[in-house]
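The complex appears here without one of its protein chains, the remainder shown in place.
The chains carry the letters A, B and C, assigned in the order they are written, with residues numbered from 1 in each.
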């Protein structure tokens, strides 16, 4: 292909917005009939509490490494006829703001849906990104999430998470 | 909800383009964290032949009925916290033009992906829409597709389609 | 009775107006329309494939009709070849 088949980015919310039209354009190609896009937005509530905003913290260098790794894995599974796009917001977002945007373009739609889903699942579970929710009552809390510890690493407590792994909706 | 939770449309390509940003906006709501979008575009080849464009023919009244039926079914399965959007192009499209656009917004991403996928599968298999491909050599052909006959209806030949039902990629 | 049959998709190529009229008995059902249409097509359209009609449905503006159903009161029906949207 003439241009890179994937693009990964972190967008500082103070300077740029996530742009679904740009994602669709990027993953398109004359031979591709299907584009699947996922947009994650800040919700106005979580676990029954009114949310006014969310701050996203990222370990930028490692996050971009992980995005690139994830893209290579999805390419290995669904490529080579595949274009991918990943963008995650950083900073304080208001309700309705776009937090994450992923897209996959492929010749047919089944691969597009599956590749897009694989992208967002991996970004959510494996990238060094943390979400702090701000509540209507002025309180705030960092969300619980997925441990990045190597699962076979004995020193870490990942065998005994406070709740069953990945059954929480995040 | 204050406004309708779904929108279905047919867009005459001579007058309007399918607009993914409008679809995302429509299916969004303050309580929704996930939006899944699918865009179908005209490819530059099919079954090994170079394609220069596609003409879409629709039986408008029945197509809008079917879109509305499909939306109600998807709402029954994934709702009520759900907003849906369906738009299909009509007319002669060039390679890269958007042929179909569906979107689903929900509180969490799993339902968004599944509802979006259910929408596009139903639109492709059950709506009265026909695709005529125009080839680089000047020839053109109507695509073979899915019979709309009631499967239990004895007079129609749907038990003996020329190829196994739904194994063709369309 | 006279039934107006609208043509879609691959059927369009056989008739510039994409619309034909067929004369049926007064209590005709969809199955009768199918037979009459097959006869019309065989008589008027060189290159017409009966296989396409066998996989095609008849519909009003509101729904796909079953073979045993009567012709709709407004006598307007569409013949729908297998669909290929998206």
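Assume a residue touches a chain if its C-beta (ideal position, glycine included) is under 8 Å from a C-beta of that chain, and two chains touch if they have at least 3 such contacts.
For clarity, every value in this text was computed on a predicted model and none was experimentally measured.
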**Item:** Chain not shown, its touching partners among those shown
**Value:** A
**Message:** From the list A:12, A:57 or A:77, pick the residue that touches the absent chain.
**Reply:** A:57
**Message:** For the chain not shown, which residue from A:37, A:99 or A:118 touches it across the whole complex?
**Reply:** A:99
**Item:** Residue ranges of chain A at the interface with the undisplayed chain
**Value:** 40, 56-59, 61-62, 65, 88, 99-100, 120, 123-132, 142-150, 153-158, 161-162, 170
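Please note the rule applied: only the chains that are shown with their structure count from here on.
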**Item:** Rounded Å distance, chain A centre to chain C centre (Cα mean)
**Value:** 50
**Fill in**
chain A to chain B, mean C-alpha position gap in Å, rounds to 26
**Asked** So how far apart, in whole Å, are chain B and chain C when each is placed at the average of its C-alpha atoms?
**Response** 24
**Request:** Name the residues of chain B that each touch 2 or more other chains.
**Result:** 40, 120
**Request:** Mind pulling the residue numbers of chain C that touch at least two other chains?
**Result:** 86
